[in-house]
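Here's the structure, in structure tokens; my notes come after.
With one protein chain removed, the remaining protein chains of the complex are shown where they sit.
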Amino acid sequence: MTTLGARLVHVAPGEVDLAFDARPDLLQQNGYLHAGVVAAVADSANGYAAFTLAPPGTDVLAVEFKINLLAPARAASFVARGRVLRAGRTLTVCRADVWGLDGPAEALVATMQSTILVRPLRA
Amino acid sequence: MTTLGARLVHVAPGEVDLAFDARPDLLQQNGYLHAGVVAAVADSANGYAAFTLAPPGTDVLAVEFKINLLAPARAASFVARGRVLRAGRTLTVCRADVWGLDGPAEALVATMQSTILVRPLRA
Amino acid sequence: MTTLGARLVHVAPGEVDLAFDARPDLLQQNGYLHAGVVAAVADSANGYAAFTLAPPGTDVLAVEFKINLLAPARAASFVARGRVLRAGRTLTVCRADVWGLDGPAEALVATMQSTILVRPLRA
Partner (left out) sequence: MTTLGARLVHVAPGEVDLAFDARPDLLQQNGYLHAGVVAAVADSANGYAAFTLAPPGTDVLAVEFKINLLAPARAASFVARGRVLRAGRTLTVCRADVWGLDGPAEALVATMQSTILVRPLRA
């Protein structure tokens, strides 16, 4: 997340928002944010959201995710909002919506569903 | 792909392989390649594979993908093999397998299914 | 949907709810609703929701979906709520949440993301 310049802007039980800006090195040939960047930040928002509900002594690891890219990611800045849909002992399921921010307007640019493994920390 | 250091190592109709190396800035806290990096390269391999079969005057755009992260991505180098499963006039479906390379051994670390829109180039 | 006994209980632009009951022939060996049934109804709710926003003279066709099964589907009845996230000229993206209903309580049992093709009706 440091590489992508993402900032933690909201944390609550089962909820994490990550904000990040469009940077020249993160854009595709057409001037939009690369899908891989959108996916990486959404994946992190979901992982952190899952971690807020993970029992002490456990770690979280994404085992799969699916993302729909709904609209070109051409805003100046973005926020990925990760939310836990169900927290389990072994598996937690999260959804992240990624919004493009252009002044006061928000546009949904992507949505991700993630399955996250909760596992004991190794000694 | 330049940012990630990915290299085109195989191109044929409906087939593209991208090779890339583990680099310190692409690793997670545990020393494995970040899932976002794996996803970004697999997404690109699928997009390029779709493009090899796209009619002249068209462009391709991933509309969604799903990735299963099968094993920790801890090899020194990797190859993402994108293959077209079905090429259509409007939509092309691809699969990419990402392999970790450790000497002569290969281990499957991730597999992705992608839906790609084929659309006329804008003038 | 007739085979599964699903009933249209809500229709609005971009929104369709389908209700259905657990029936002995739809259950798995453990007494829960079969995942295939949950997926079939969620897929239909999303398809119908997409159709409410499709232009005249077009038809809709699901090209892919992904479903997370969040909890055992062991209620007496269920509702699948399909919602359009983005309606496009060629592709519409929907989400369906499937809730189990046990008296006044609702429990989220599954969530689906679907990509739906909007195409001209054949003459």
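We just call them A, B and C in the order they show up, numbering each chain from 1.
Keep in mind that, in the parts below, a contact is a pair of C-beta atoms (placed from the backbone, for glycine too) under 8 Å apart; a residue touches a chain by one contact, two chains touch by 3 or more.
Model, not experiment: these values are computed from the prediction.
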Contact list for the unshown chain, restricted to visible chains: A, B, C
Contacting the left-out chain in the complete assembly, out of A:M1, A:L27, A:V63 or A:L108: A:V63
Residue ranges of chain C at the interface with the undisplayed chain: 3, 25-26, 34-37, 39-41, 43-44, 62-69
Chain A residues touching the omitted chain (full complex): 63-64, 66, 90-91, 93, 113, 115, 117, 119
Where the missing chain touches chain B, by residue: 66, 68, 70-71, 85-86, 93, 95, 108, 111, 113, 115
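Please note the rule applied: only the chains that are shown with their structure count from here on.
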Copies chain B and chain C touch via same or different residues, half shared test: same
Centroid distance [mean C-alpha coordinates] between chain B and chain A, Å: 20
Between chain A and chain C, centroid-to-centroid distance (C-alpha), Å: 25
Multi-partner residues of chain B (each touching 2 or more other chains): 63-64, 66
